[in-house]
Structures are given as C-alpha cells and as structure tokens.
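This is the structure, below, for whatever I ask next.
For chain A:
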Amino acid sequence: MTLSSVLIVAAALIGIGLYGALSQQSFVMLMMGLELMLNGALLAVIGFWSFALGGAPEGQLLAIIIMAVMAVDMAVGFALVTAVYRKRQADTTESLGTLKN
Partner candidate 1 sequence: MTQMLAILILLLFLTAGIAAAAMLDRAIPALVAGRPMKSSLSAPFAVAAAMAIAPKSDTEHPDRVGWVLAPILYFTLAAVGLSVVPLSPRLVAAPSEVGIVLWGACEALTVVAVFLHGWSANAPLPLMGAYRYVAIGLPAMLLSMFVLIGAALPAQSLGLVEIVESQRDVWNVVRQPAGLVLFLMLGLSVSLRGPFDYADPYDLAGGTQAEVSGAARLSWRLARLAMLVSVSAMTATVFLGGYLGPVLPGFVWLALKSALVLVALVAAGNWFARMPPARMMSFLWLALLPLSFLMLAAVGVELLLWG
Partner candidate 2 sequence: MGLIDIAFILLSAVAVISGWRVFVTDSMVRASFLLLLSFVAVALIILLMAAPYIGVATIFMMAVEMMVMALFMVMFMMNPAGLNPMMMVHQNRFAIGAGVVAFAGLSLAALATDFVDNRVDPAKRVVHDLGIELLGPSMLTFETAGVTLLATMVGAVVLSARSGRFGASDEGSLPPGLEPGGEPAGRKPEESGGHHHHHHMHG
C-alpha cells in the first residue's frame, strides 16, 4: 500500500462517480454519483494525510469537512427532490427544465 496506489483507487472512484452523475436520469441516482466522487476524495485526503503529511491533525479535519459536505449534499438534495416531486410529480432530470416555481 503506497500513496500512489491509494490515489489510483481514489481516481477510479471519482471516475465512476463522475460517470454516474453525468449519465443517470433519476435525481437520487445522480446524487449517488456525487457521493461516490466524494468517497474518492475522502480516500485521497486520508491517503495524503497518512503517507505524506506525517499525520498532521489538519488532514483529518479536512476529511471531517468532506463528510459534512456529503451530509449537506444529501439533505439539500433530498429536500429539493421532495419539493420538486410534490409540485411536478417529477423525479428525473428530463422532466424538469427549470427549478422555478
């Protein structure tokens, strides 16, 4: 286990997540893509922290911030989906041209 190998795994997760976020029609599946990208970012941050930073506590802080971003992403995402679904009965990106109203 080296820093390069950890970063390659993180890159793979980010690549798959990007594919998901771009290709999925359902809002919830789209959010899964975003989460997977953040998953890769988390792995990369901890990789740097563990192999190149000598365990400086700020690295762990950054990981905690990423986890907070994940939580915000999920909560706001689901709230928007619920609101949109209630107004338009829509849960896919195609059925929605605008967020107005």
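For anyone wondering why these and not others, all candidates are chains of the complex that A comes from, given by their letters.
Here is the rule we use: contacts are C-beta pairs under 8 Å (C-beta built on N, C-alpha and C of every residue); 3 or more make two chains touch, one makes a residue touch a chain; residues count from 1.
None of the values given here were measured: they were computed from a predicted structure.
Asks: Consider chain A on its own, then decide which of 1 or 2 touches it in this complex.
Replies: 2
Asks: Across the complex, what residues on chain A touch candidate 2?
Replies: Residues in contact with candidate 2: 1, 3-20, 22-26, 28-29, 31-33, 35-36, 39, 42-43, 46-47, 49-55, 57-58, 60-61, 63-65, 67-68, 70-72, 74-76, 78-83, 85-94, 101.
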